[in-house]
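For reference, the structure is listed below as structure tokens.
Only a single protein chain was left out; the remaining protein chains are all shown in position.
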Amino acid sequence: MNEKLYLEDEENLGTQVDESYDQVYCRPSTLTDVPFHYCPGCGHSVVHKVLMEVIDELGIQEETIGVAPVGCSVFAYQYMNIDMQEAAHGRASAVATGVKRVLPDKYVFSYQGDGDLAAIGTAETIHTVNRGENILMLFINNGIYGMTGGQMAPTSLIGQVTSTSPYGREAAQVGNPIKIADMLCLLPGAYYVTRQIVHNPNGVRKLKKALIKSFEYQKQKKGTCFIEVVSNCPSGWKMTPVETIKYIEEQMLPMYPVGDLKVPQN
Amino acid sequence: MAKGTIKVDGKICKGCELCIVACPQDALALSMNFNDKGYRFAELINDACTGCTNCALVCPEAAIKVYREPKPAKKVQA
Partner (left out) sequence: MLILVTLLAAQLPCLIANVVRGGPGLGTIQPSQGDYFQATKGGGHGDYHLIVLAPSSVQEMADFVFDGFRLAEKYRNPVMILSDGALGQMMEKVILPEEGSLPKTTPAWATTGKKKEREHNVITSLFIQPEEMEQVNLRLQEKYKAIQSEVRYEEIQTEDAEILLVAFGLSSRICQKTVDLAREKGIKVGLLRPITVYPYPYARLNELASQVEFMLTVEMNAGQMVEDVRLAVEGKVPVHFIGRMGGMILSPEDILHKLESVHESHNAVNV
């Protein structure tokens, strides 16, 4: 056991790196230096990170405007070093519509949780996609209202125990989990709809590709790109971050399978 | 296999262990030390790292930097 248990601020962390080595991965420069307020292991942080990494790689920091939701990611603008607006609960895609229409040549995205996008904001979601607004909608589906203390969301699984379904969600009483991404595919305005994950490295790599594609489609003014990320909420699910991996794979993914739901024709 | 290494920013690591399960080389573990937020932070425990970036990709805190030995071809060129 080490003698000293606490890490000093100025202490040099990690290993000495051989000077001949290349740096192959580092924190995206479009992330601010502010440490995330998210719970340990929360998928929101991973999505923020990948999104900023893509903005870095495409060199579009000055060209991108984001809209944050109400939910745990309400403070997304503290971490994303781009111009941003904070919308009222559920209205992010409506605000993004406004921004995009005033600035049609900028890249615009909305970032929303499932309570935000698929409950209070259902109308805005459907109509934004139906109008084929030329924006990217990012949808972080963790099957719960994370921020307010783990209440049941429309996306919660059958049998899922939450603070408002202490005996597990029952379809007879509150309906079935809503698969909003699948629903949106029916709308002609939806150009690209995909469902991704961030709980393993390959999932993160694929999300990154989907993000790059979406920004390219936006540049070509193709219509709405919609990326759902099946994510976790260790605090709301009352699990350790590592336990959430198993839960996503065994419980969430059968309901919300990973992959493209609607891809551009030809 | 390429040789690699990583640097963990222990000050912002929250000890979630997602990097540990993502590492194919079992090269990571939580330290017995704590950072000033009270989290045990991740650190390399052996020299098996190949610089595959898996740990860094899943790290929610963007706390990991990855380094890799340059490819031999590149070395010759240099």
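Brief remarks on what is shown
Chains: A and B, in written order; residue numbering restarts at 1 for each.
Here is the rule we go by: a residue touches a chain if its C-beta (ideal position, glycine included) is under 8 Å from a C-beta of that chain, and two chains touch if they have at least 3 such contacts.
Keep in mind it's a predicted model, so treat the numbers as computed, not measured.
Shown chains touched by the missing chain in the whole complex: A. Touch with the chain omitted from the figure is made, among A:S45, A:T64, A:T97 or A:Q196, by A:T64. When the full complex is taken into account, the listed residue touching the unshown chain is A:D83, out of A:D56, A:D83 or A:D260.
Within the full complex, the residue among A:V24, A:L58 or A:V74 touching the omitted chain is A:V74.
Contact residues of subunit A toward the unshown chain are 61-65, 68, 74-75, 77, 80-89, 91, 99, 103, 106.
Definition applied: only the chains that are shown with their structure count from here on.
Interface of subunit A with subunit B (complex): residues 1-2, 4-7, 9, 11, 13-15, 17-18, 20-28, 31, 35-36, 38-46, 49, 198-201, 204-205, 234, 240-242, 245. Subunit B makes touch with subunit A in their complex at residues 4-12, 14-18, 20-22, 31-36, 39, 41, 43-44, 51-54, 56-70.
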